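The structure appears below as structure tokens.
All protein chains but one are shown at their positions in the complex.
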């Protein structure tokens, strides 16, 4: 386990208590105290150097939850040693670096990298994708996506909203539609008073896919309300909505009926993280991972870079993808 | 307009502003000031004596919203003069008196009486009844009903919960199923702390119909939450629920999604009262009223009396109906 | 009643049976047989010439449901005679003509024109607007709108989708936000196979208001499913959705729970048409109408013209409004 901040600690705890066939043997984090604490909790030892950790004989597979800038070297080290790796998003900060990873993996002729887009393991997204693949409602035509957070950290910019939050929606669009995003436009609307000067929140992001489908995303970081993530599919013969969170419905205590919204991503997607780890651990040593690939990680970053350009120019930015390495699976094969 | 308390004032206002073909010409109420005030507002004159009001030449039809004990004599006076009458529930306080009205009307050979069970004009109940009549979901098998108020007036007893609130559910069961209720059982459960000593609230009331169908009613007067009236039909090939109040759904302002519940019966059933008056006015002079009949009013009271007996004994009380006058329409003809 | 096609017949029937204070005295339609039939049904006489009908002494107010190209002359004739007029949308086919009407009305110094945007009388839109005006969820930031039809008439083009359907959403945006639309962009996405060659369906229309708010509209004419019109408000402290149609919920007859969607606009907005007429009739002779004004009718057409330009160019089209006549009420005064 490389990096034991919020995500790394969550992964370590899940791996050591809930995931069949996995044990955390080595923990590494620049903050030694934190590393020691997590290692003790899960019965692991600490390695100060992340590359020694990757090298270790009792390490079959690596989870990377370190800060983004550290990812490239760590993932590459895993590839060199032929070890499976689950890397939290972003795969790398720059799209180019992600592409180098995809190429290196391709040269190995072996899929070793999974990127942590956990929504692909959430039952609702899985169901929606099944509906698309089975054409239960006919071919997909359009998507409407909503991504709302309660609040952003201090200093959270419009750019970060794209790279940290909208990136999930970009992967969702690709996962659901099974095709690439060709262009991005970002519309800055009226900002909430909670947004600082110069920050656009909410925004409306428009994706166009290679076949010409449209997907619009409301990204709203500072709702002050809840973590609310919804997707609506518009298909040839009907539409479908997920993310309604309607399993427990109350009347009262005030004069309202309704349900509770999630407070954050751990509450909403906790079980998806768990399932992601379960599938990944099962695949280690037995076959390619079933989650997002290095290519998916690369494309996500390329879309983010186009999004940042669109935000800056106020216009439409095209996503120029490099050639897909031959062994890379296409997005979300059915 | 006889009686201008809450219901009478509402009716007078609706009649004079919203109902095509109607004008309020005479108002009568023991409280002269109140009568004057309402009369002025709707352009009517005041008659002190309700029977003079009924007699008046410029009165074609009478709305009775006076206290229950005054109803029998006032309805009978209308029948004697051949004038159409819309009488708020209860038709009379004692079932016997209601039966006398049904007999008197039968002797006239003319349907002149409508009882104010306004739910029969609410679009959701009408739709549910259509689903039953059309057997869209197959024949009906069972009903679950919920009747919740925010609070009861001071001194509101368990008996009053039956005669004022459950009586609407009794009429609903008859309206929906199109058959009579044969027996009533009342179960007192654990009472809310808001109920005074000796008052059972909520209660579970069980109706059995002549064909053997069951209908259970949760009656809960002091919820402290809202006015919430729901009905669920269990039918041979499916079930249907009404009263969910789900037209406007919000997320927030707290971390909840949901809708607003009605604060009271005027908010929930205001349009039904309006439609009730519209249909009744249209029927005056042209044909029998389409709402609840004198027979319906009688049966409602007979069911209430059985309910009171069931409450007292803790057991099952049968509803013994007198013979239906030949001209009385059966309940809720399709 | 000028014009007795689908809308005119509906209005005539509602006016003569449901609207207090109104009677239809004269009917005019180029199809004489149709005019005769409707006139007979509502107890009116036929005038062949629409201007004679407007002139008639027993005509206090005029409902125009004739084809769009006839509107300008008919509305102008009403203004010349000082008669109140309810004109179905579009007020005129060209925005310029609508502006001439707004100017003529302004010169009269009297509001006589109401345009038939009936959604302003639908309880859900009224409630949503109240939430905005009261700032119950804080100031509005963004709107998401969905407008789906079952099918379009043969030969129904993308342009007609804008002028016949999206025009309602344009008025909705103005009604809800209380400000003008400044620019329109139309995105053509992947078309349903039900759309003919060259027809874009669905499309995503993006409105920008004068204060910079965004409103996106999914317009989808040939869903093959139902008439489904929803609006979601994104506000500073929460969000709200209307148009869910969730009052009757069934389980079955198949293995699904849910509700019925409207089959068309009469089913969905019938009561709104009724309320629109009721309010308009009440206002005749007593004050300015409470519905959409001539100015609103003009702006709707100007927005449509910008939408058509945006559709043609694939880019963003600005809405250039002429100066608002001094007496014209601003959009949707609170």
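A few points about this structure:
As written, the chain order gives the labels A, B and C, with residue 1 at the start of each chain.
In this text, contacts are C-beta pairs under 8 Å (C-beta built on N, C-alpha and C of every residue); 3 or more make two chains touch, one makes a residue touch a chain.
In this text, all values refer to a predicted model and were calculated from it rather than measured experimentally.
Residue A:246 is the one among A:107, A:151 or A:246 that touches the chain not shown. Checked against the full complex, the candidates B:5, B:224, B:253 or B:270 give a single residue touching the omitted chain, namely B:224.
Which of C:41, C:70, C:104 or C:261 touches the hidden chain is settled by the complete complex: it is C:261.
Interface with the hidden chain, as seen from chain C, comprises residues 148, 150, 223-226, 228, 244-245, 249-261, 263.
Against the chain not displayed here, chain A makes contact via residues 17-22, 123-124, 127-128, 131, 136-138, 237-242, 244-253, 278. Interface with the hidden chain, as seen from chain B, comprises residues 139, 141-142, 144, 146, 148, 187-194, 202, 204, 206, 208, 211-214, 216, 218, 220, 223-225, 228, 234, 236-239.
To be clear about the criterion, only the chains that are shown with their structure count from here on.
Taking each chain's centre as the mean of its CA atoms, B is the chain most distant from chain A. In whole angstrom, the spacing between the mean C-alpha positions of chain A and chain B is 57. With each centre defined as the average position of its C-alpha atoms, the distance from chain B to chain C rounds to 38 Å.
Residue positions of chain B with contacts to 2 or more other chains are 244-246, 249-253.
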